[in-house]
Structure formats: C-alpha cells, structure tokens
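First the structure, in the form of structure tokens, and then the observations on it.
Removed: one protein chain of the complex. Kept in place: all other protein chains.
We just call them A and B in the order they show up, numbering each chain from 1.
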Amino acid sequence: MLWFVAPAMVLFGLFVLWPMASAFYYAFTKWDGFTAPVWVGLANFQRAFADSVHLMSYVHVVLYILGTFVFEVSFGLVVAVLLNSDRRGFEFLRGLFFSPVVLSMSAAGVLWAFVLDYRSGLVNALLKAMGAGDLAQPWLSQPTTALIAITIVSGWKYSGFYMVIFFAALRRIPRNIYEAARLDGAGPVRMFFSITLPLLRQNIMVAILLAVTGGFAGFDLFFTMTNGGPFSATEVPATWIMKQAFDQNQLSYGIALTVILTIVVMVVSIVYLRFSERVGVARY
Amino acid sequence: MQMFRGVLAGLTLLAMSGTALAVTEIRITHATTGGAEKEVLDQIVADFEAANPDIKVVQIPFDDDTYSDTGLITQLQGNPVPDIYFQWAGYPVARDANAGYAADLTDALKSDGWGDTFVPSVWSAGAGTMVDGKPYLIPASLDVTNTIWYNKTIFAEDGLTPPKTWEEFLALIKVLVEKGETPIIEGNQEFWPFGNWASHIAAKVVPPEEYAAAFEQTGKFNTAGFLKALNHIQELHTIGAFNKDMAGLGADPAMATFIEGAAVMHPIGSWLIGTAKELGDADFDYASFDTPVIDPTHPLKDSVIGTVTGWVVHAKSTHQAEAVRFLKFYTNEANQIKRAEAGSLSPIKGVNEKANLDPQTKQMAEMLATAPAMVPPPDTTYPVPVAEAYYQAAAMVATGEKTPVDALVWLDDTVAVIGKQ
Partner (left out) sequence: MSASRAIDRPRSAAEWLRFGVGAALVAVMFYPTVWMVLSAFKSNREIFRQPFGLPASWRWENFLEAWEKGGLGQLYLNSLFVTAIAVTLAVGAATAAAFAFTRLEFPGRRLCYRLLLVGLLLPPPTVAIPLFTQLRDMGLLNTPWALILPGAAWSLSLTVFLMRSYFNTVRPDMEEAARIDGANIAQIFAFVSVPMVWPAMLTMIILNTINIWNELLFALLFIVDEDKRTLPVGLVRFYGYHSTDYALVFAALSITTIPILILYFILQRHVIAGLSSTAMD
C-alpha cells in the first residue's frame, strides 16, 4: 500500500524537505559550498539583522504585498463584478483580461521593461504624444517609482487570476438575492457592499493568503525588471538571497537568509490561518 | 520505487552518452556576447577545431552582469566545471587560486617558451596574474577600464575640445547642458560602470595610503580625501551632467545610446571600441580623453585606470592539456593580431605594433604606454563587497540620492556590517 505514497514522498523528501532541513544546519556555519563547513553559531544571523538591505527587503516585500491587495485582489474583484454577465462578448473580454496570467513572468518582465523604458518606452511615448512630456520619468531608475511600477506590472500579470476566482464564486450566488435587493431599491454599489462582499468573504480570505505567500516568493519580476535596484529600492528577500549566496562564496550567509525567510513565511501563514479559522474560514 | 529506479537508469544512460564520445569536449565560459571581439573569438574557435579535429570547443557565454553575478560562480562549483573561464586579473584570480578553482600554469608557460611571448609587465607582481609567484591567469587583453569617450561630431558642432583640467571639464558640460544635450550617459544599474570612474576620480585626489587603507578595511572611507572625491562627483550631478535614468539603465543600453549619437560623452572602458565597430553607423566619429587632472599636486594626477583580463584553466578540469593547447593557439601572433584589429590590445610582444590598429585602439595603446601610473579597479584589487559598497556610495552622490557626507557615513556603516573579508 505504501507504493502509492512512496513516489510522492520520495520526491518531496529529496527535493523539498531535505534541502530545507540541511539549510537549518548550514545556516550556522561558514561555508563556501566547496570546502568543509565551519560551525560559527549565530554569526550569520547577527549579520543578517545588521544588514540594512536585508531588513529593507522585508519592508519592500510587505509594500509589494499590500500593493498586490490593491492591484491584484481588489482590482480582480472589481473586474469580476464588472464582467459578470451572460451577454455576448463578455466571455471574450474575460478571456482577454485573463491572458497575461498564462505568460511567463520573465516574458512579462522583459515586455514591461520596454514599456517603462525612459527613452523609447510606451508610457513615456504616450505622455509625450499627449503633450505631457514633462511627466515622462525614468520609471525603473528612480527609487521613488521603481517599486510601484513593479507592483502595477504584477497587477497586470495576476489580476486576471483573482478575477477568475471571484467570477466563479459570483456565479454561485443565487440571482434572486440580487432581485430581492433591487426590489428593495438597492443600487449596484450598495448591492456590492451588502451582498457580494459578505458572500465572497471566504474567497477573499483565500485570495489574500495566496497573495501573501505568492508575494514572499516574488523573484522573477524583480529579477528581470530591476534586479533589486536602483539603490536596493526594489530588493526583496529572494533577490537579495541570490545575490548574497553566489557573491564572494558567502553561500552559508545566503542560506541563513533563506532560513529567516522560511520562518517568516511559516509564521505569517500559520497566524493567518489561525485567524481565518476563527472567523470561520476553515481551510487546509 | 519502480519509477525512481527508472529515473536513475535514465540518468546513468545520460551520463554514459556524455563520456562515450571520441572527441574531447572543452568548455569555455566568458562574457563576450557581441561586437567585433565575439566574431574574432568565434573565428579562433572554428580555426582551432579545424586544426584539432579531436577537440570540440563549447562556448558558454553570459552577458557581463550575469557572468560576474551568478553565471561564473555557479559554474565553478558546478559539474562538469568549465575547462577554461574568463577572469579579471587581481583579486578574483587570487580568490580562485585560494579556493582551488584555478590551476597553476607554471609548467605550461615554461614549455616552448610560451610565457616569454608575453610582454614582461604582465608577469609583474602588480599585474594580478600571479598568486604567490605562480601564474594562474593567461592574459588575453590589456583593458583600460574607464576613459571618457566623446562624440567628435557633436564636439566639433559646438566648438568644444577635450578638457585639460577639471574646471574646463565642468565648463564644457555646462555648455552642453545649455544646448539641451545629454552631456554624459552612464548605465549604472550594476554600479561598476560609474564605480570605475568614481574610483579613478578618488585615486586622483585621495592620498594613496588613505585610499588603500579604506578599501583594505584598515581605515575609514569618511576622510577628507574621499569627501573631496565625492564632492567632485556631486559637482557633476549639480550641473546636470548625467542622464536621468542612470541608476536603472544597463551598461549595454547606455553604450548603445552613446553610439547612436543620443549622448555626447560616455565614461566606460576600452571594450567600447569592439561594440562601436558592430553597432556604429559609418559616420559615427569618436575618440577619448582621460579624466582630466583634478589635483595637480597628487602623485597619481595623470594615472590611467586599467587591468589585465584573460583566461583561467579550472583546477578540476579533466582536459587541462587540451585547454592549454587552445590557449596557446589563442595567444599566437596571428590570432592576437586579429583580436587587436577588433579593438582589443594584446599582451603579446610586438602584436600591437604589427597590427593595423584603428585610431581609437591606437589611442588606447598610446595612453597605456605614456601614462606614468596605472590604477587597478577596486573590484579586482580589493574585497568585492567593499569595492561595490564604494561604487554604490558614489552612485548615490551622482544621482543626488545622498550628499557626499551622508554617503560616506552610509559607506562606513555598510562596510562594518559586511565584516572583515
């Protein structure tokens, strides 16, 4: 009978659990990946908590995650409500809106690096065409705009995913609830807040969890668009870890940073799940 | 388990098919992805394979930034290792020798008098090709890592001539700003492009002992000398010398923009010549002047910044003899002349004199020959994290992110956190 779980457990143990467990050992050593590791206790962690770029990378990723709540989850929800119709053409619109989701992050990143390019990018060309050339910015070259630019691109890429989740959930809400509300004289805005939102609460909770765990894993877009720059303004844990690990044989320092990331993600997820259980969204 | 065994069987097959080939494969990894230099490299590889049918050369190119970021180091630790890899002389070679990646080439260089075909200066202590008296790097070119390239056509239109002093340089930039030009374009996403220039500026104004102490982590950066250097960089920012997207622009796009004629000056290394040959229009006319004298009393006031680059044979390579055979072929006179004519100054005796150099390469050769001193770039001389921290501090000043004082405070804090390297 074990034959049925063995392939999954072996694969999972070998390529997920084992590297994770070994990380907890190497994080306490000085190791270049080549020679024998030397036990150094908490040295890597001391450095990690003094490393201002590392600490700021968590600020950036939190800002990014908050941004995804707006540009991915909320925007996806609004569009799902907007495009929730049986009328001809709406399915086509939904299909188009969703299409960026299937593209690879690297393709999206490269495409948007061009869209946002200072000299020949689409955004600045558009501003110039509208006579607002003064507003043209080097979007990805300024610490003030780079992170928000990436967050918006992320919204472009993923809002379709949340739209689809919410759309499927919207279809399950019985029509007659809306009919009754309409007879009571409720407008679309009031119906959204008094019927749609409460009934989608469970889906919203799940969407937020996905946005949080997905946000901490964020790497591709940051790597292709700015690789952490300018001046570490878009440095997130994943990009910083990669830089540290392979720069100057500091492998064990990079590993210590991954251990911190693992713990942070686990704690955040578990706290969130406990919280959502309490509000009655028992999942997982 | 059945499936897993199947996977293992597949792996064994895969591994066997790799070794069953009769032809020896040597893997060579580098950061030359375009330009005339790449064409010559492809040509040399093809000629070598034709002359040595038992050897196949596999190139593993990366773009420059990825190469120095993760591209090379993941390969050095990887499996199979590259047999030959591109490296900068100095600190990287010493690190690779100590980590056991670089092979000692003493014997190879002694055979057939190979070592004697090079100009003797590449084997001097300061050249960075040797570690503890043993050679680890086969020099392939002499690079000026920063000089100021300028568009001759625009200079002529505006009646400008290369400046002799820092004041003249600032005045020239002001003229260009008034004309609505982008005076200097720099693509500094990865910090080293402007970092090299900023280091050269520092080397010309900071007392040499103070400079070395800071980078070696025995002294501080927050000194009168470095403050003076960063103040000069701030002057450039204040008068609007740089392109607005400097901080996020890649090195290659910046170079291409200069070659297209969309900016007047571009501070970068001598490798621009090879790219200009490929990308530049026929009427693109350019030359260089070096960073003008800033402090006439400084011992390094008219130094140039440059280094040697070349090839390392991996110590764990199983084809070291073939790798050496390739490098001997690569450094023979005929091939070096081809490389020199593609814009890359040769470390082999007599080549630069015999080759038909273009005006820009000739200018570089003269600059190297006449300069009273040569300063190496910090990221190939001192611990890389320290060098990069300085580069970043300089970039912050150049883009107005921080004042010189704040940048130096930040720099010392950052270096302290990195710890002694």
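Observations
Following the convention adopted for this analysis, contacts are C-beta pairs under 8 Å (C-beta built on N, C-alpha and C of every residue); 3 or more make two chains touch, one makes a residue touch a chain.
Please read these numbers as outputs of a predicted model, since none were measured by experiment.
Considering the full assembly, A:220 is the residue among A:72, A:220 or A:235 that touches the omitted chain.
Note on the undisplayed chain: of the listed residues A:56, A:93 or A:148, the one touching it is A:93.
In the full complex, chain B makes contact with the omitted chain through residues 3, 7, 10-11, 14-15, 29, 33-34, 58-63, 65-66, 70-71, 74-75, 77-80, 250, 252-253, 255-257, 279.
Within the complete assembly, residues 1-5, 7-9, 11-12, 14-20, 22-23, 26, 33, 79, 82-83, 85-90, 93, 95-107, 109-115, 119-120, 122, 125, 129, 156, 161, 164-165, 167-169, 203, 206-207, 210, 213-214, 216-217, 219-220, 223-224, 237-238, 241-242, 245, 251, 254-255, 258-259, 261-262, 265-266, 269, 284 of chain A touch the chain that is not shown.
Methods note: only the chains that are shown with their structure count from here on.
If each chain is reduced to the centroid of its CA atoms, chain A and chain B end up 36 Å from each other.
Listed in rising order, the residues of chain A touching chain B in the complex are 3, 6-7, 10-11, 32-35, 47, 50-52, 118-119, 138, 140-143, 146, 226-227, 229-231, 242-243, 246-249.
Residues of chain B that touch chain A in their complex: 1-4, 69-70, 73-74, 77, 95, 99-100, 189, 243-249, 257, 262, 383-385, 392, 395-396, 399, 401, 413-414, 417, 419, 421.
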